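What follows is a structure written as structure tokens; I'll ask about it next.
With one protein chain held back, the other chains of the complex are shown just where they sit.
This part shows chain A:
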Amino acid sequence: MSSNISNAQAYWKENLRIIMTYLVIWFVVSYGCGILFVDALDKIQFFGFPLGFWFAQQGSIYVFLGLIWAYVFSMNKLDEKYDVHE
């Protein structure tokens, strides 16, 4: 029983670490590149777009997609590792 509990705690800790990592990227790309530093990035041209504008209206959405799918795969692996999958 006690090994079960510590197993669950270790699983939760690693889960939180994964979420934190992805949410930092999420924040930097959307709020960072798309809002806070958008004017600086706009000075760079990217396939016909000012880079900041591209991040704000295109790039951030692609990154969101990548993040969710990366999370899906990371969590499936983690579930296997701790044997908590269904």
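The definition used in the following text is that a contact is a pair of C-beta atoms (placed from the backbone, for glycine too) under 8 Å apart; a residue touches a chain by one contact, two chains touch by 3 or more; residues count from 1.
The criterion applied here is as follows: contacts and distances are computed from a predicted model.
Its UniProt record calls the unshown chain "Acetate permease ActP (Cation/acetate symporter)", which is the correct pick from "Iron-regulated ABC transporter membrane component SufB", "Acetate permease ActP (Cation/acetate symporter)", "Protoheme IX farnesyltransferase" or "4Fe-4S dicluster domain-containing protein". Remark: the residues of chain A touching the chain excluded from display are 8, 11-12, 15, 19, 22-23, 26, 30-31, 34-36, 38, 42, 46-50, 53-54, 56-58, 60-62, 64-65, 67-69, 71-72, 75-76, 79, 84-86.
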